[in-house]
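All protein chains but one are shown at their positions in the complex.
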Amino acid sequence: MAIGSVGVVTASARPSLRARLSELLDRESWLGPIFVSPALVLLLLLVAYPFFMALYFSVSNAFIGRPSNFIGIRNFVRLWESDAFRQTFQNAFVFCGAAVGAKVVLGISLALLLNQQLWFKRMIRGAVLLPWVIPTALSTLGWSWMFNSLYSVVNWTLLAIGIIDPPGPNWLGQKYYAMAAVIIVNIWRGLPFFAITLLAGLVAIPKELYEAAEADGAGPIARFWYVTLPLLKGVLGIVVLFSTIFTFSEFNIIYVLTHGGPMNSTHLFATLARQVGLETGRIGEGAAISLYLFPALMIVVWAQLRFVRKQAY
Amino acid sequence: MNRRVLTNRILSHLALLPFIIFAVFPFYHMALTSLKQNRELYDRNAVPLLIVQGPTLEHYTKLLWETEFLNWTKNSLMVTVLATVISLVIGTVAAYALARLKFFAVGSLGTGIFVTYLVPTSLLFLPLAQVVNWLGLGDSKWALVVTYPTFLVPFCTWLLMGYFRTVPKEVEECAMVDGATRIQALWRIVLPIAVPGLVCAALFAFTLSWNEFIYALTFTSSSEQITASVGVTTELIRGDIYYWGSLMAGAVLASVPIVILYVFFLDYYVSGLTAGAIK
Partner (left out) sequence: MSSLTRRQFTTTAGVGLAGVLATGIPPARGQQREISYLCWNNFAPASDKKLAEIGQRFTKDTGIKIKIDHINAEQQPAKYASEVQTQAGHDLVEMRMHFPWLYEPQLVDVSDIVADLEKKYGKAVSSAQETAKVKGIWRAVPQYHAMFVATYREDLFKKAGLKIPDTWEDLYVAGKELKKMGHPVGIPINQNLDSISTAGPILWSLGGMEVDKDGKTVRINSPQAAEMIEWYRKMFRDCMEPEVLSWDNASNNQSIQQGKAGWIHNPVSAYIVAKQMKLPTADTINHHRTPGGPNGRHETDAPRHIGIWKFSRNVEPSKEFVRYLLGRPETYNEYIMSGDAFNLPVYEKLQDHPVFKTDSKYAALKSEGVQYHAYGWPAPPSDKVQLITNSFILPIMLAKAVTGTSTKDAMAWAEGEMKKIIAG
């Protein structure tokens, strides 16, 4: 599109101008800003204002439909007194750590396997992608149906195979099982993103490198460690970064499967923010919950981005 | 095919099996649910993994003829395709600039674009609704076409930066030595090499907007404007009554066409690229 629009401009202009323009466009200091500006304009227009508004909410006593006042960081301090919030804080790290960790390991394995010569390549790739494609709002409902205490197909199957003893775990009613359940669903949903993105990275690695490594006597593990992983790091870093943010802000799975229960043991920031901010109208407090980790996330992201950039150059 | 290759191949398939079961089983269960008669569906003594009492299409007919499902799907498609295309174009040029060019404040611009991604949508939608209203797009699917790029552009930009960096600089420089301008080099050399990345970004942008729920819910409300996820949950979850059969029919119908689309794209880019690399 950008190319198209540049073409239009140059076509309607005089040749000398056209030459000057294309010269300018060849200069990095000009082309760079021109290329970045559409993204910038969009984000400034549509995100900057809402973002600062959300920041303001978090330091005010904003309540739906009523005038609000600036109250400093009182929301952030007061939240810490609430048992539900402290629990949520802990849950977020357990949930995110376990889910992202599992997705990295499983995602790399799956990508490596998918990169092998396979018989039913299309079908297998399609199958692996399925979880990512079903609309989340509906697929999480499907899972809640699977964990449903009356019909739990999960327990039925595990019982039938003989892995568990009757009556089987009360998936969504026991603390640790409930957490395990929501983590499993999150892994299920997020794995295709890892696998396919990493597969695209794997495919881009020149075959010659492997051949050279093999000629030097490197076994499959050494080849993975010294060829695949270093070249995959750039893409992997970005995927992990995105996934961490996705996972941290998970909402749907929790909301549909457990509503944060039992005893707040699966609440995450997004679900608690909704409970406080929307259902009770206290948007100031809700915003504070959502933004609690913003400074921390900023630091993590900054560090990770630096790392990613170093890898690339 | 020699023996070692064959064994390897069989082992790969065996190792893939748990992954495939994990990925497909829930979908299988959803599809099964959508085809069961209510009587069997709500019978706790029935075998959950099979249909014993005969399948039925009643949940599908209910969904297709008694609700506006087709309309909602059309809305979803329109919004998704437009938002994806817009985001991909904006993201591609931005990513190229950020990954390849040296100019004023390039590093902080990149970080800035990324940081917008950290703002949780759980409350961003409130002020954003105000912006949508100022734009005169209240209760219109165009509001979604405009707002979805806010989370797709950072995503596409960063994903594509990763891929652009894997394209060796020398390839591009070679072309420019041969007299091509930068834009020509981007168009003719870099983009074709980065096709897997582009397809990847497109697929995921497509999915993210296809799955989006909270913006769709708050920025639209009439039946002519809403998307499939919103429509289905509005029509088929009534208080504590869940029409499980039709809900799952909705999940199946909303995902199968896209899976097929994906498979074709994936096949194209992966095989196309490996072929190119071997040459």
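Every chain is named by a letter (A and B) in the order it is written, and numbering of its residues begins at 1.
By our rule, contacts are C-beta pairs under 8 Å (C-beta built on N, C-alpha and C of every residue); 3 or more make two chains touch, one makes a residue touch a chain.
Values in this document were obtained by computation on a predicted structure and should not be read as measured data.
Student: Just one of A:25, A:55, A:84 or A:300 touches the chain that is missing; which is it?
Tutor: Among A:25, A:55, A:84 or A:300, only A:84 touches the chain that is not shown.
Student: Any idea which of B:38, B:61 or B:108 touches the chain not displayed?
Tutor: Going through B:38, B:61 or B:108 one by one, B:38 is the residue touching the chain not shown.
Student: From the list B:110, B:127 or B:197, pick the residue that touches the absent chain.
Tutor: B:127
Student: Give me the chain B residues in contact with the hidden chain, please.
Tutor: Residues 38-39, 42-44, 125-127, 129-130, 132-133, 136, 138-139, 214, 217-219, 221-223, 233-235, 237-242 of chain B touch the chain that is not shown.
Student: Against the chain that's been left off, what residues of chain A make contact? List them.
Tutor: Chain A touches the chain not shown through residues 63-66, 78, 81-84, 144, 147-151, 170-174, 178, 258-264, 274-276, 278-283.
Assume only the chains that are shown with their structure count from here on.
Student: At what distance in angstrom does the C-alpha mean of chain B lie from that of chain A?
Tutor: Each chain reduced to its C-alpha mean, chain A and chain B end up 13 Å apart.
Student: Once bound in the complex, which stretches of chain B touch chain A?
Tutor: 5, 8-9, 12-13, 15-16, 19-20, 22-24, 26-27, 29-30, 33, 44, 48-49, 89-91, 93-94, 96-99, 101-104, 106-107, 109-124, 126-128, 130-131, 146-147, 149-150, 153-155, 157-159, 161-163, 165-166, 181-183, 186-187, 196-197, 199-200, 203-204, 207, 210-211, 213-214, 228-230, 232-233, 242, 244, 247-248, 250-251, 254-255, 258-260, 262-263, 266-267, 269-270, 273-274, 277-278
Student: Under the definition above, what is the set of chain A residues touching chain B in their complex?
Tutor: Touch residues, chain A against chain B: 1-3, 6, 22, 25-26, 28-36, 38-40, 42-43, 45-47, 49-51, 53-54, 57, 106, 109-110, 113-114, 116-119, 121-139, 141-143, 145-146, 150-151, 153, 156-157, 188, 191-193, 196-197, 199-201, 203-204, 206-207, 231, 234-235, 237-238, 241-242, 245, 249, 251-252, 269-270, 273-274, 277, 283, 286-287, 290-291, 294, 297-298, 301-302, 305, 308-309, 312.
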